[in-house]
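Okay, structure first, notes after.
The other protein chains are all here in position, but one chain of the complex has been omitted.
This part shows chain A:
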Amino acid sequence: MVKQESESANRPDNTAFTQQRLPAWQPILSAGIVIPGFVLIGLAFIGIGVALFVTSKSIQELEFDYTGYSNESPCSSCAQSVVANCKCSLNFTLTTLLQGPVFFYYGLSNYFQNYRRYGASKDDNQLYGDLSYFTSPSSSCSPYDYDSSKKPIVPCGSIANSMFNDTFTLTWTVNGKTNNVSLDGKGIAWWTDYNVKYRNPNVTPLKNAFNGTVKPINWAKPAYELDASDPSNNGFVNQDFLVWMRRAALPNFRKLYRRIDASGDYKNGLPAGNYTVDITYNYPVRAFNGVKKIVFSNVSWMGGRNEFLGIAYLVIGSLCVVMSVVMLIVYAKFKFPDEE
């Protein structure tokens, strides 16, 4: 009896798990499932691809290079001079309505916002409004942490210092009458950046928080004076600043500059007519063969104009179908040996 008890004590549990006999679904990737599956996926993808492609085609986009490399370019003089706030203007004509909502982007090429050192050169605590980081910015901001007189720079770091400072105004000339197109600068940055991630210190007036600090070397105005027209658009929660602070992933990038205010004449977008963009030319890009652009674009549900997604869907979808045909041929010709 004792022996039996000890036996059963040592006996392994006879459960489905311990015996590796759990009930299981045992699918096999055989031609029988894969071929019809591929056809279905392929057809679905082709459908999506066509839809995306058509949508993308319907998006209108205007892109103008105003860097001024060539002498015909309206900004060539500004490009060669080193004068600040050099003015130049760029004209274009719309023959039809540019369907709204219209977005106004500036674009930079050959510009590496994704440099590691560049990207690290900021102080998130400072930008969160923590005053202790105003007086002693993070060392990651170096060499833009202190100016030559050892005063802390706020906001510190390369990103802030290199903030894009060309400005644009847009006028519409129709029937000899020139209208200023009103541009909306609200909501061009992420809502979370504006409301949560970046904060001004809790000091009123804001200027006092910046006592004992200096503005970034390349800046014309200190951070608390970025937008004279709107006091809530100053400091670290300035929309242009926030847009700039979100580093682009690739060296050719666009950033949202303004939105065409959809009101009055511009309710449906930019109507046909002659337009002039007045540019305050500051930002130097020729040294590194950079290109500056302005872009007007409308968007669909799938964003801006991008044919890639549609084409990719079409390609993958047709590949699926082709592959299923190939597999069918192979399958029919060689079959499974066990079916003979």
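In this text, contacts are C-beta pairs under 8 Å (C-beta built on N, C-alpha and C of every residue); 3 or more make two chains touch, one makes a residue touch a chain; residues count from 1.
Throughout what follows, contacts and distances are computed from a predicted model.
S.K.: According to UniProt, what is the chain that's been left out of this complex called? Choose from "Phospholipid-transporting ATPase", "Transport protein particle 20 kDa subunit-like isoform X3", "EF-hand domain-containing protein" or "Calcineurin subunit B".
M.R.: The record names the chain that does not appear here as "Phospholipid-transporting ATPase".
S.K.: With the full complex in mind, choose from A:L52, A:C88 or A:V237 the residue touching the hidden chain.
M.R.: Final answer for the missing-chain contact: A:L52.
S.K.: Touching the left-out chain: which of A:V82, A:A228 or A:A249?
M.R.: A:A249
S.K.: Which parts of chain A face the unshown chain closely enough to count as touching?
M.R.: Here the touching residues of chain A are 3, 6-7, 10-14, 16, 18-35, 38, 41, 45, 48, 52, 101, 103, 107, 111-119, 121, 124-125, 128, 138, 142-144, 158, 161-162, 187-190, 192, 196-197, 218, 243, 246-256, 259, 284, 287-289, 297, 299-306, 308-309, 312-313, 316, 319-320, 323, 326-327, 330-331, 334-338.
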